[in-house]
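Here the complex is missing a single protein chain, while all its other protein chains stay put.
Every chain is named by a letter (A and B) in the order it is written, and numbering of its residues begins at 1.
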Amino acid sequence: MPVDVPVQLLQLGADLPFREGYISSIIYVSLYVSVTAVVLSTLFSLPIAIVMGFADFPGKQFVKSVINTGMGFPSVVVGLAVLFVVSNQGPLGSLDLIFTKQAMIMSQFVLATPPITAISLAAITGVRENVRDAARVLGGTRLDVALVVLKEARYGIATAILAGFGRAISEVGSVLIVGGNITSADGISKTRTLTTAIQLEARQGQYDTAMILGAVLIVLVLLVNGIVVRFGDQGMQR
Amino acid sequence: MLRAISVSQAFGDELVFQNLSIQVDPGEIVAIIGPSGVGKTTLLKILSLSLEPDDGSIQLDGTDAWAVDESDRLAMRRRIGMVFQEASLFDASVARNVAYGLRIRAPWSERIRSRMCSAAASFVHPFERLFQYDGLWPERLRAGVQRILRMDSPPAAVRESLAVVGMTHKLNQRAESLSGGEAQRVSFARALAYDPDFLLLDEPTSDLDPRNTAVIEEAIATASDQGIGVVVATHDMNQAQRVADRVGVLLDRGITEIAPTEVIFENPSDERTRKFISGELIY
Partner (left out) sequence: MTTQRRTFITAIGAAAAAATAGCSETYSGGQSTPDVAGETLTLTTTTSTYDTGLLDAIHPQFEDMYGVTVDAVALGTGAALEAARNGDSDVVMVHARGLEDEFMRNGYGVNRRDLMFNDFVIVGPADDPAGVQGMSSATEAFNTIADAQATFVSRGDNSGTHTKELNLWEAAGTDPGGDWYQETGTGMGEALNIANQQGAYTLSDRGTFLSQRSEIDLVIQVQGPIEGGPELLANPYGVMAVNPGVHESTNYDLAMAYIGWITSPEAQSAIESYTVNGEQLFYPEAVSENPDFQQYVPEDWNNDTSDT
């Protein structure tokens, strides 16, 4: 029985009603938007997690609750907020970002940052204090100590990044609102991702096709997870 | 010379010590003994320039460490090494742990270059075996690969300091796979590798078996032979007697007596010293 379903799906896959280049273009847009958003978010979140982990400052509790709230924040609301900002009427209207990949990156950035920050923070505070002290007393500057902590917490941070990536790439609502799910007339995606393509097929009632795209998405996520974990294992040698 | 002058330290309401003075010269070994919790660790933290004393000053070669700005103090701190009771090694190989002090003292261009080298080397590493066979590869390719692998090998200072503690055979082993004694020896090598002028040790052998303790004590002797000024905080009086040139007794919120080892153990001037050494003081 379990063998039937994949075989059926494969057969369907053979006669998918898509033009050439459609699927690869939506995979490209999905990856481009999500990877960019996660990279930017990581560069933004890690320093914050380090500061939160080591320093005490007024309002620290407040920042912490903002991050935790952000983890569960409904993504459509984020989409609406970004729409408001990039729309012609909004503060960034003159940059002409509505219905572009850049607007999608913005909304995925906002969604990925809370999990990346929170999980990295947990990993960083998990680093033993005496390791930090050792790094300092052996002559490390604050930057050196921060780098040591990041390195010690690297597995937790990798988990954080993968969690952020997961959140970003499975996004539908907000990227639909700010991206517009656009393809060119010959089917090459401009702002259509795997998730919004699935939504399109589902809305048209083409559930079989939607499932196939869903399978592609799952395989993609597994691949990325596999690569990151493998990358981490490589570091094991050193 | 590393010197604490009339330092006082309190944490909250609790006074740890006051008006404490102590100094150590290059090449000499000073042991600080006293009961647990009396403030040995705090004193070492002050001596390592990590903690600013509430009162008094601390001088390295005549310069007051807390009267200068952070970058000068950093340069001073970098002339001091420290070994804790727990090894606190990084989650990396032994070689990378010991090389840490050297790495952070190198200029950034050098650090980035060596990072890229190790990345290249870890890429090549799995194929190392293949390249050992003659005649299979163009000679230039083989030479290039071997050059990359060689560039990535640890600097001489790392091997030398590991040799002092007898751990060179574990160069590429991961730190987490070491036993407690081995880890502590690597920790010593880590503090030694960048050739500090002073070495501070906080109860370095409390958790170790006699063999590893002996290795550490030999290493302490080697360090002082190299001209390093050593301060060892220990509650093991026999150890103090074995290794130290001078011994300071930390009691009653201050150093009650500090004198050459034989004096402290055979003919102390302070009654409290005599009581402490004979075990009569109950804390």
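Convention: contacts are C-beta pairs under 8 Å (C-beta built on N, C-alpha and C of every residue); 3 or more make two chains touch, one makes a residue touch a chain.
These figures come from a predicted structure and were not determined experimentally.
Visitor: Given that one chain is not shown, what are the shown chains it touches?
Guide: Touch partners of the hidden chain, whole complex considered, are A.
Visitor: One chain isn't shown here. Among A:Pro58, A:Gly72 or A:Gly205, which residue touches it?
Guide: A:Gly205
Visitor: Using the document's definition of touch, tell me which of A:Thr36, A:Ser87, A:Thr141 or A:Ser170 contacts the absent chain.
Guide: Reading the full complex, the residue touching the unseen chain is A:Ser87.
Visitor: Can you tell me which of A:Gly70, A:Gly166 or A:Gly180 touches the chain that was removed from the display?
Guide: Here the residue in touch with the unshown chain is A:Gly180.
Visitor: Quickly run down the residues of subunit A that touch the omitted chain.
Guide: So the residues of subunit A touching the missing chain come out as 87-89, 93-94, 96, 98-99, 180-187, 190, 200, 202-207.
Heads up, the rule we're going with is that only the chains that are shown with their structure count from here on.
Visitor: Centroid from C-alpha atoms only, then distance subunit A to subunit B, rounded to Å. What do you get?
Guide: Here subunit A and subunit B have centroids separated by 43 Å.
Visitor: Give every residue of subunit B touching subunit A within the complex, in rising order.
Guide: 48, 50, 74, 77-78, 80-82, 84, 86, 88-93, 96, 100-101, 104-105, 118, 122, 125, 174, 187, 190-191, 194
Visitor: List the residues on subunit A that touch subunit B in their complex, please.
Guide: 128, 130-131, 133-141, 144, 148, 151-152, 234-238
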